[in-house]
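Removed from the display is one protein chain of the complex; every other protein chain stays in position.
And now, chain A:
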Amino acid sequence: MIKVTYVAHDGSRTDAEGELGDTVMSLAINQGIDGIIGECGGSMMCATCHCYVDEAWVGATGPRLDGEEDMLESAASEVNERSRLSCQIKLTEEMDGLVVHLPEEQV
């Protein structure tokens, strides 16, 4: 299992355990974590699964994927260099312990 910690905008932390191949978005949905909507289900057609990867984990999660940049332009909250669409972060062994921060709003 791969542990992921979601830090809400108010600072509250929720831990979840996912499997290889889950995405940070799908894990959040399955665990009922507020703050990630994932309206399009992972087709990279909305920007409602926006998250900020914690600085310590930027290396493990890697760069944005092709097309992600375009969709982030539609994000409801501020986009910074650590912004990702969480549907595009597929869990790997190296991500065990991953911390992501959630934006104030997704729509």
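As a working rule, a residue touches a chain if its C-beta (ideal position, glycine included) is under 8 Å from a C-beta of that chain, and two chains touch if they have at least 3 such contacts; residues count from 1.
Just so we're on the same page, contacts and distances are computed from a predicted model.
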item: Among "Cytochrome P450", "Benzoyl-CoA reductase, bzd-type, subunit Q", "FAD-dependent oxidoreductase" or "Transport permease protein", UniProt-listed name of the chain not shown; value: "Cytochrome P450"
item: Contact partner of the left-out chain, one of A:Glu39, A:Glu55, A:Glu78 or A:Glu104; value: A:Glu39
item: Contacting the left-out chain in the complete assembly, out of A:Val4, A:Ile29 or A:Cys51; value: A:Ile29
item: Chain A, residues in touch with the chain not shown (by the definition above); value: 26, 29, 37-47, 66-67, 70-71, 73-74
